[in-house]
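One structure is given below, encoded as structure tokens.
Note that one protein chain of the assembly has been removed; the remaining protein chains are unaltered in position.
Chain nomenclature is as follows: A and B, assigned in order of appearance, with residue numbering initiated at 1 for each chain independently.
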Amino acid sequence: MQSADTFKLFPDSASTISGYVDVHFMFLCAITAFFSLLVACLVVYFGIKFRAEVHPVAKQIHGSIPLEITWTAIPMAISVLIFAWGAILYMRIYTPPTNAMDIYVVGKQWMWKAEHPGGQREINTLHVPIGRPVRLTLVSQDVMHSFSIPAFRIKREALPGRYTTVWFEATETGMFHLYCSQYCGTNHASMLGRVVTMSPDEYQKWLATDAGDSLAAGGEKLFQSMGCNSCHRGDSGARGPNLAGLYGTMVNFNSGPSVIADDAYLRESILQPNAKIVNGFQPLMPTFQGQLSEENLIQLIEYIKSLKDTAHQTQTIHNQQQFPPVLQGGNSASQLPETKKKP
Amino acid sequence: MSSITQPLPQQEKAFRWKMPEESYLTDGYSLKSWLLTTDHKRIAMLYLISISFAFLIGGIFAMLIRLELLTPAGDLFESDTYNQLFSAHGIIMVFFFLVPSIPATMGNFLVPLMVGARDLAFPKINLLSWYLYVFGFAFMITALVLGGVDTGWTFTVPLSTSYVNTHVILAAMAIFIAGFSSIFTGLNFIVTIHRMRAPGMTWTRLPLFLWSNYATALIMVLGTPVVAITLLLVILERTFHIGVFDPAYGGDPLLFQHMFWFYSHPAVYIMILPGMGVVSEIIPCFSRKRPFGYTMIAYSSLMIAMFSFLVWEHHMFIMGVSTYSALIFSFVSFLVAIPSAIKVWNWTATMYKGSIHWDTPMIYAIGFIGLFTIGGMTGVMLASLGMDISLTETYFIVAHFHYVMVGGMLLAYLGGLHFWWPKMTGRMYPEAPAKLSAILTFVGFNLTFFPQFVLGWLGMPRRYHSYPPEFQVLNVLSTAGASVLAVSFILPAVYLLWSLKYGAIAGPNPWGAAGLEWTVQSPPLTHDFVETPVVTTEAYDYENIPEPAYASR
Partner (left out) sequence: MPMDSHTMTVDHMQEAGHPALKPYFDDLAQQRDASTFGMWVFLLTEIMFFGGMFCAYLIFRNLYHDAFVAASNTLDVVLGTINTAVLICSSLTMAMAVWSAHMGRRLMIVVFLIATVLLGLVFLSIKGVEYKEKWDSHHVPGLNFSTDAFTHPEKSQGEGELGHPALPSDVAQHTVIYFGLYFCLTGMHALHMIIGIGILCFLIRFAWDGHYTADHYTMIENFGLYWHFVDIIWIFLFPLLYLISRHR
């Protein structure tokens, strides 16, 4: 909890991960204190015991191989232990569980903009429910920023032009600091805000107060207004690959290795559509660089994610259009109808 | 004349050394004789003066930063001013103080004396290196006078290339030029140590100071050109938008991080290795004992130099690098701790059954061991991938590298300065104020930087102009410590200058120390040795070196 105190020694602990980090930290502190104190005590003890006044003639010792091996091997063993422990923790912090809810965070000089899937937007504030894993997808629209919530023990760089993710599951309700920790220019120190953790019920209420178009719905509007649907129609004669059920599948290209269609791939396909051309399609799609904001991109990606493949999903799809089943999806090859032109 | 012909005062307390009539200091008094000198000792003195000036400026900026952080609100400076202050503090301290500190002053002075040569291999290039340093520093000062630079010393792109309108180009040019000064110093050391050792001075008889400076020189020669080209690309990116680092053109800001840290991590070892060398000289001397595990200390310097090139990505663990590469770089970061640990254990063991003299250099050296151990161990904490996420980019990092850079390098620098001061000037420093300032440094340092570990653990990010109120008490403690630290730096400046005229005359070997540099008069002649010395024993033959009756003790 934020408090008016001017002093404290231990940070708030409010996520499922913080306990693990704290144990690791305490262990590391103990190791550090142990060795620092050991060295300090030895040095002071030798310095006093063998001071020149009482020990005028030094005993010349060349060294000792067994000792050297000992104090190489012991730190080595401890290092390997810490390494393994730290590595496990790292993967835990940066590998979101599959059932995590998504929130997008866009950093800009000097604010954090959060976008909830339901369309709720906030600036320098982040409302999240407790007891539910939340996956944050971060991106910056200008310089490098870094998204840090000390109470949750998480931190991730927000990079321009590239998505990064981090996840957490809050355990305590309250308000916690949220900082930009990568120096980002003049008002770096003002790029902070708060995380508000709420019980699931209150969170639902909060969501309801600010309900607008969901991200996917906004994406769908964009998809139509930008003319994407004229090529990515989903029928067999379409100039662009079918996008239904695409997300998370393997995509094959005319050249180069296949990739899994994730956020980064969708982003690249919209901004640099000709970098990778899906098997069986032509490089026809124009770039949308400069025409879409980071928020627009997030909406489009959310929309494409929401398109379910009718062959494998029984539930009705969000979109009115009918999509035939495809084995592999892809992007690319769309052209605004009014600028039809052969290259 | 060489001390070889002088009698050694064994027990006569009344004996007084005389200042030698001829020395490198008396070889011409004109400004020209200094500015056009090719004598490695004079160049070392030129460097000493210039880096002290740089340290003064960097230190003033540090004090201003600490003053601003007394209160949570950003009330003393505008945020832009504050950003310029910490950027200038970082750039000046790293590139114009820490990197040249020990190599360019004590290294320049001692490398030829220690190997038994009459100068470095390329004296003119050595002088050129000082001019490049001054030229680079002039660029930096110009940048500051014209309005400063506010990118931090790390020049993060695309902030530095596209977003700030301060004098990034001037500052980058300053570092580019100073980089060549450091390359030339490294080049000189490598060639001198390889090719100009006196007869009998085999590799295994080299003083440990030379081993560590040799390792440092390797990093300077191999690492510095990379940061030079990186900063050049930043300059070109900023002026011509060549697109290499700018995501707007398809460039990659992480490539900059890779290239920058490829140098700047090894640069950390440029800053600490020479300090380790100094401590490896001081501890045997004031323990009257050969160093424990000479070979291990020597080789661990080379191991550190080697590993230092393989760990740079640990500055980027939270930046979205691949997990596998993070695992590898984390593991190698642990490995680099091993040779450092070996050194610490060997220094400690050297004191065992020694005959310990608590003179000022020894107090600094012991302070070094303690603070470097804390700095190194907190480095191990940061090498742990999971821990790094919480602690990086916070005050924990700031405290960690200040423990290594200030607690380590600066203490070693001051220790070395006191240790070799009699050799450089021919006069002793006054012992009582020196001991006081050594203890003050230790106390002030811990008071300044220990609270910052806690601040970092609490999550206070670096480079914040204002901060939430719960961090205030710790920040006040830190600022209070900084004031003590400032006093402990002003004190040596005063009494060392005082000693130039009033200090007791030292004689060739006031400490009874081993090493060829102590066999010649203090201050040495321009050409160091009258006749080429021949080395017939191992280094640190303290068994056969009588303790001088006369010293400060």
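By our rule, a contact is a pair of C-beta atoms (placed from the backbone, for glycine too) under 8 Å apart; a residue touches a chain by one contact, two chains touch by 3 or more.
Everything numeric in this text was worked out from a predicted model, so none of it was measured.
Touch with the chain that is not drawn comes from one residue among B:Ile183, B:Leu208 or B:Ile272, which is B:Ile183.
Note on the undisplayed chain: of the listed residues B:Ala121, B:Leu144 or B:Ile356, the one touching it is B:Ala121. For chain A, the residues touching the absent chain in the complete assembly are 271-275, 283, 285-287, 289, 343. Seen from chain B, the chain kept out of the figure touches residues 3-4, 8, 112, 117-123, 183, 187-188, 190-192, 194-196, 199, 221-226, 228-230, 232-233, 236-237, 239-244, 249-252, 255, 259, 262, 509, 512-516, 518-519, 527, 530-537, 541, 544-545.
Criterion: only the chains that are shown with their structure count from here on.
Chain A and chain B have centres, each the mean of its CA atoms, that are 38 Å apart. Those residues of chain A whose C-beta lies close enough to touch chain B in the complex are 2-11, 20-21, 24-25, 28-29, 31-32, 35-36, 39-40, 42-44, 46-48, 50-52, 55-64, 67-68, 71-72, 75-76, 79-80, 82-83, 85-94, 109, 142-144, 146, 148, 150-151, 153-157, 159-162, 164, 177, 179-190, 192, 272. Residues 74, 79-80, 83, 150-152, 154, 156-159, 162-164, 247-248, 250, 253-254, 287-290, 292-296, 317-320, 323, 326-327, 330-331, 334-335, 337-338, 341-342, 344-346, 348-349, 351-358, 366, 369-370, 373-374, 377-378, 380-381, 383-390, 392-394, 454, 457-459, 461-474, 542-543, 553 of chain B are the ones that touch chain A when the two sit in their complex.
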